[in-house]
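Here the complex is missing a single protein chain, while all its other protein chains stay put.
So, subunit A:
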């Protein structure tokens, strides 16, 4: 059936089964490829988007459960102050390797920072342990969140 979703501040109408996961609506129906598929079972975090500012796994979030909630994806997270700071820190520290998990990492990190401007290591563990990175960029992810929390000291080096 038809659903009208609010995505990154705009309304989009899609016609899919009610149990279709939001992930596939974003990627295959709307062509927004920034949100990634990693497991389909809420185990890896690659598909993380924000629903009313809360990080959710879009692979298990069915389209009929979204209602009038505001969806934010990686394509628009840079418009939020926390998202912008996280992205800048990611660039400064060159966090990504293959990059495939990083949309999800950034979405989780941005949600953390928006809710908790000064996260401790434990806060970071709690907020980020649902996001797998097979390239093993975790050391820099942690550093990146801390740098973003500290206000981001801007880009260093060439």
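The working rule: a residue touches a chain if its C-beta (ideal position, glycine included) is under 8 Å from a C-beta of that chain, and two chains touch if they have at least 3 such contacts; residues count from 1.
Operating definition for what follows: contacts and distances are computed from a predicted model.
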Protein name (UniProt record) of the chain left out of view, among "ABC transporter related protein", "Aldehyde dehydrogenase", "Putative ABC transport system ATP-binding protein" or "Urease accessory protein UreG": "Aldehyde dehydrogenase"
Residue touching the undisplayed chain, where the options are A:66, A:101 or A:149: A:101
Residues from subunit A at the interface with the omitted partner, ascending: 8, 10, 12-14, 16-17, 19-21, 23-25, 27-41, 43-44, 46, 73-76, 78-79, 87, 90-91, 94-103, 106, 124-126, 128-142, 157-158
